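Let me begin by handing over the structure; questions about it come next.
Complex shown without one protein chain; remaining protein chains in place.
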Amino acid sequence: MKAPRVGIIGIGQSQFKARRSDANYPELVREAVTLAMGDSGRSLDEIEAVVYSLAPDALLGIGNAERLGVDAVGARNKRFMRINTGGSTGISSLAAAHSHIAAGACELVLVAGADKVGECGDSQTILNKIWDPTYERSLPLGTITMLAMSAIRYMHKYGMTQEDMARIVVKNRAHAALNPNAHLRAPTSIDEVMHSRMIAWPIKLFDACPQSSGGCAMVLASEDYIRRNGLEAVWITGVGHSSESYYIGDRMGIGYSADHADAQALGEACSRAYKMAGVTDPVRQIDTAELYSPFSNTEFHAIEAAGLAPLGQSPRMLREEGCFQIGGRNPVNPSGGVLCANAIAVTAMVRVAEAALQVWGRAGAHQVKGAQRAIASGNGGDHQFFGAMVVEA
Amino acid sequence: MELMTRTEKWNITYQHALGETASWFFAQIRDHQQIYGRRDPKSGRVLVPPRAFSDETLEATREWVAVGPEGSIECFTIVYEAFNNLPDPPYAFGYVLLKGADTAIGGFFRGLDLHDAAAAAARLAVGTPVITRFAEHRTGDVLDFWFELAP
Partner (left out) sequence: MGSRTEVGVIGSAVFAPRDPGRMSLEEALHAVTKHALHDAGIGIDDIDGIVVAANDQLDGRAISIMAASGSVGGVGRDILSTPSGSEHAFVLASLRVRSGMYRTQLVVSWSPLEVDSISETQRLSNDPYYHRALPLDDLSSHALQANALEAKVPGLRAAAVQVTVTNRRHGALAYPEYAPAPREAVLIAGGKMLRWPITDAMVSQPAFAAVALVLASDEWISGRGNCKTAWVHGLGWATETAYLGDRDLSRLPSLQAAAAQAYQEAGVDAQAPKFDLAEVADATPYQELVALEGLGLCPRAQWVDAAQRDAFGRDGPTPTNLSGGALSFNPVFCTGLMRIAEAANQTRGCAGAHQLPGVKTAVAHGASGFAMQYNTVVVFGQHSRETTQ
């Protein structure tokens, strides 16, 4: 039985900044909700269910902080649940909302959340606590070091250089300069990236995402509801999730089924989403991609996992063929991506929001001309959980 | 317009049960300076650090296998930035495939000069042979051992 199409009828996102001292956490959520509801033209009363997007509580400093968000999302006496899959939370929340509608339980669902990463003191301290206390908590693991190690393996396997990584930063900052919602919008150069301070070899300051504060919300509706009310919409036609082993050390050595250099489970998630959407040739059929990548090096294996380049080839394709830029073949992260704005609880939702704006023709200065079909992805855990969505006009 | 803030600290302590497999592993390190892995019967992989079951097959592991002390670097990083509650930089750590193991275990790399990042990175390249060193005073923790470049 084929699942019904689920439509996106409203999108709202903050202008992401380091700190939002003017708004407390529920107020930030409300801001995104107001934008999304306004965009949809529907009233909050009509919403039948809310899926709340919130990654680790500790980053906000409030346990089960979604409880405080109930009024911000107008969910009193309504269906309400919260999703947490780490960095992929935003896309997982949309997938959960998609199930609400595809199951025929609801016709109109709101997905919303916000983050104030810039306020938590030191996100890497908390992100060190995601590691298993049995074996790995004593090591200074964090998301930066974990993905620096992925860069090392990718370099070893495919010959990627730090200049290749810098080229991704230059590309995404140029895109972000055209996106008023992005946090880091200043264009940069390979030279500037190469001279930025080393954090964890080979990742330098400019290779890393910022800690952003802000919210995002989206309104999803059934095809029936959209038709009855004569609404404009874009469509989620493919959804897929998959995961890798939690143990990074198992993604290397001998006899591994996935290499920490690559993003195999992301590839599985994209394949599942493509299959559902009937996409058989991503290079030709995907007009643009918003791929979750918090560090420059990870964008390469994400591009390959999305089927937009053969394994290990994307650095060369960016360098020699100008692929993956707006104006080039298969533009990736026309919004600037996670490298330019990262409010963890919602970042993966923003990927879908941006993909939706693209196929809707509403992406403004960072519009990819003629985009009709896009893929969005989210990553969570220690490069462990992956979600993918295909969005079409 | 006066904008206020409130400071909150989280102070929670946990006693995490390690279970028999991890407990035996740490006891061997503490008492015998020996690292062990456990074999997943379905894939044949010797998992290091050991687990009672394989998360890929969900089958119970069997057979303790002594591994190391030689090994090779599977990946590394060198940290130059200070983070709260983490060690003072610079320090290098990563994952090592010990002899006899099929998966890599995390640990610090010590005994090399880290100040020239590119030079240090070249010395820690993937595939570099290393040797496991054990602390004189061990408590049964991953910090009881570390890796140094093989002489």
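Each chain carries a letter (A and B) given by its place in the written order, and its residues are counted from 1.
Heads up, the rule we're going with is that contacts are C-beta pairs under 8 Å (C-beta built on N, C-alpha and C of every residue); 3 or more make two chains touch, one makes a residue touch a chain.
Values in this document were obtained by computation on a predicted structure and should not be read as measured data.
When the whole complex is considered, the residue among A:28, A:47, A:130 or A:371 that touches the unshown chain is A:130.
One of A:20, A:42 or A:100 touches the chain omitted from the figure, and that residue is A:100. Shown as candidates are A:113, A:240, A:253 or A:336; the residue that touches the absent chain is A:240.
For the options A:14, A:40 or A:85, the residue in contact with the chain missing from this view is A:85.
For chain B, the residues touching the absent chain in the complete assembly are 6, 8, 10-22, 51-53, 55-56, 58. Although one chain is not shown, part of chain A still touches it, namely residues 1-3, 24, 52, 55-58, 61-71, 75-86, 92, 95-96, 98-100, 102-105, 126-127, 129-130, 132-134, 239-247, 265, 268, 272, 276, 380-382, 384-385.
Definition applied: only the chains that are shown with their structure count from here on.
Taken in their complex, chain A has these residues touching chain B: 21-22, 58, 61, 121-122, 124-125, 128, 133-136, 138-142, 145, 148-150, 152-153, 156, 197-203, 245-250, 252-257, 260.
Contact residues on chain B toward chain A in their complex (touch as defined above): 3, 5, 8, 10, 14, 16, 18-19, 22, 43-45, 47-49, 55-56, 74-81, 83-87, 91, 93-95, 97, 101-108, 117, 120-121, 125-127, 141-143.
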